[in-house]
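Note that one protein chain is taken out, while the other chains of the complex remain in position.
Entry: chain A
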Amino acid sequence: MTAATVTAPLGRKGKVQPLAALRQTGTMAWRSLVSVKHNPLELVDYSVTPIMFVFLFTYVFGGQMAGTPQAYLQYALSGIIVQNTLFMSMYTAMSLNTDLTKGVFDRLRSLPIARSAPLFGRIAADLAKQLWAMLLMLGLGAALGFRITGGLGGFLGATLMLMIFAAAVAWTAVLIGMLAGDVEKVQVFAFVLIFPLTFTSSAFVRVDTMPGWLQAWVNVNPVTHLSDAFRGLLLGGEVAGPVLWSLVWAAGIAAVFIPLAMRSYRSRA
């Protein structure tokens, strides 16, 4: 071994240069994605539940809900995708929690790298996985008869909308991942929070079929706005309201949770 120490790209006083920080974030994202290669099951993990949901909602509920499975699929696929996006955001919490409890963060923090690189890298990689799952479900939906009637612009807009929201929600996941004692607690928490949140929305059922007291909540539920925006963009139609509200919610979630998440990340990881 030579005596030369690798000169990490540090500036004076040991500050990490912005460009180096960006590259380190890229390396951390690579790390989160490359593991899929050795655990193909991880991909199935992201895909099996949504695929199951698509089939279940289309063929079991579809007939009664909308007359024909195809008609219901046209409505519900967007909701299924939104629900899956929220569930998948909890993978961010779980993997951060694992890094924390297994000591991986200790190793990373003892390296001369940007403190934020492990966090931003993870979020970037998880957004890529979100995109993959969304495309997979749209593809499957198309095979079962779902039609994007909003055109390419609608498709791109819907994708962007979903990713913006996912990026905001990722910060709640960061906070949960930092605060939870172990991975099992993250899972329990996600289940308890996300299930009622997604079902008391317009994701799967039209709001006007619900009792008035429930509508009062459902109409402010961010999942409703996101589902309506995503569906509206994909299928074409009036979307200004839902898109605006979804963006407001995303901004609100980000404004509240980014500082909280960063604070607990800095103190724990």
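Simple rule for what comes next: contacts are C-beta pairs under 8 Å (C-beta built on N, C-alpha and C of every residue); 3 or more make two chains touch, one makes a residue touch a chain; residues count from 1.
Heads up, the rule we're going with is that contacts and distances are computed from a predicted model.
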Given the options "Multifunctional fusion protein", "DNA-binding protein", "ABC-type xenobiotic transporter" or "Diol dehydratase reactivase subunit alpha", which would UniProt use as the protein name of the unshown chain?
-> "ABC-type xenobiotic transporter"
Among A:111, A:135, A:188 or A:216, single out the residue that touches the unshown chain.
-> A:111
With the missing chain put back, which residues of chain A would touch it? List them for me.
-> 1-10, 13-16, 20, 23-24, 27-28, 30-31, 34-35, 38-39, 102-104, 106-113, 117
